[in-house]
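Complex shown without one protein chain; remaining protein chains in place.
For subunit A:
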Amino acid sequence: MTDIFAKHAGLREAYEGLTAASPRNPFEVVIERPISASVGIIEGRETLLFGTNNYLGLSQSKKAIDAAVETAETMGVGTTGSRIANGTFGLHRKLEAKLAEFFRRKHCMVFSTGYQANLGTISALVNKDDVLLLDADSHASIYDGAKLSGAQVIRFRHNDPVDLEKRLARLKDHPGAKLIVAEGIYSMTGNVAPLDKFVDIKTRYGAYLMADEAHSFGVLGDHGRGVAEMQGCEDGIDFVVGTFSKSLGTVGGYCVTDHDGVDLMRLCSRPYMFTASLPPEIIAATMAALEDMQERPELRIKLQENAARLHAGLQKVGLKTGEHVSPVVAVTLETVDQAVGFWNALLENGVYVNLSLPPATPDNRPLLRCSVMAAHSPEEIDRAVAVFGEVARHFGL
């Protein structure tokens, strides 16, 4: 009998090597419970949370909590069905209408997660006769959506409009539809995409453009519509995809567009059709969080200030961060051992960040990925920077 797990031998070796060298398993950190948006109990200690995607702190929104409780009490906790069968409630339609209005688009489709929004949108839009052009550093959900679609996949260099254009030029005689996919803010590095330049290129080459604003929705742009709003190029983006699991603090994903063709996506997008729809209390909380976000633009301003404070602070203590000031601030280290040691020391000193390891990181280097929240106080940020500085000195960096 062939050992079904034999294929994981390499992974096991890497995993065991890593966990043997680390006082605690980096993949099994347990937040026993959050005390507030910015502080949680980890290993029995109050720990500063700098590794969530809770950018606006809305996972603890009073308004969202109240809406969830009230809705659970009146409608129950689940839909027990898919959107195309018994899983569409009035609330799903209401949320779709609200999001379409927020993004000033004609159509919105809501998915059960952001991961499924990418899978469901990409796989429904292109097939084997088409070409996908993906930023090389795209999120796994984009690559998986590409695989599910069966389309030809071509990677272009990260955030590089010249490379994208070169690749589109090579495809000039290809008869299929071309869909370019980029993210707004990149989840690992905090890099911001030049969507305005991609719009110019896609227009000249007759391609479509999809932007995943997972990390930029609610975060960038005067109204929180993301990088496209900030760069003034929303009209040129054909499809915007995103998630509720970051700035809105709940769970779920969406796709918004002005193309009327998406109506039929509800009948051919398998990740939309063959899974249970979002439960009513989540929809209610998401709508309340969206309202909270719209009513409190100061959260976005605070977030930007906090991002700038953390970014500058980490640079000042001599650490290597990305050039973009965004709510994701990644400190790049050279070796995995160094990163594991650094990450453990941060946690022991009361600061939780994400340990991100290759191949999930660009150019093979480990990252300590920090994310900032509007809910962080300046003192909390300064405290985190001070701990980073002490640990860096301890490791001779």
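The criterion applied here is as follows: a residue touches a chain if its C-beta (ideal position, glycine included) is under 8 Å from a C-beta of that chain, and two chains touch if they have at least 3 such contacts; residues count from 1.
By definition in this document, contacts and distances are computed from a predicted model.
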From the options "Carrier domain-containing protein", "Acetyl-CoA C-acetyltransferase", "Phosphoserine phosphatase" or "ABC transporter ATP-binding protein", the chain left out of the display has the UniProt protein name "Carrier domain-containing protein"
Given A:60, A:82 or A:152, the residue that touches the chain left out of view is A:152
Full-complex touch with the removed chain, picking from A:170, A:270, A:316 or A:394, is A:170
Contacts from subunit A to the absent chain lie at residues 131, 136, 146, 152-155, 157, 167, 170-171, 358-359, 363-364
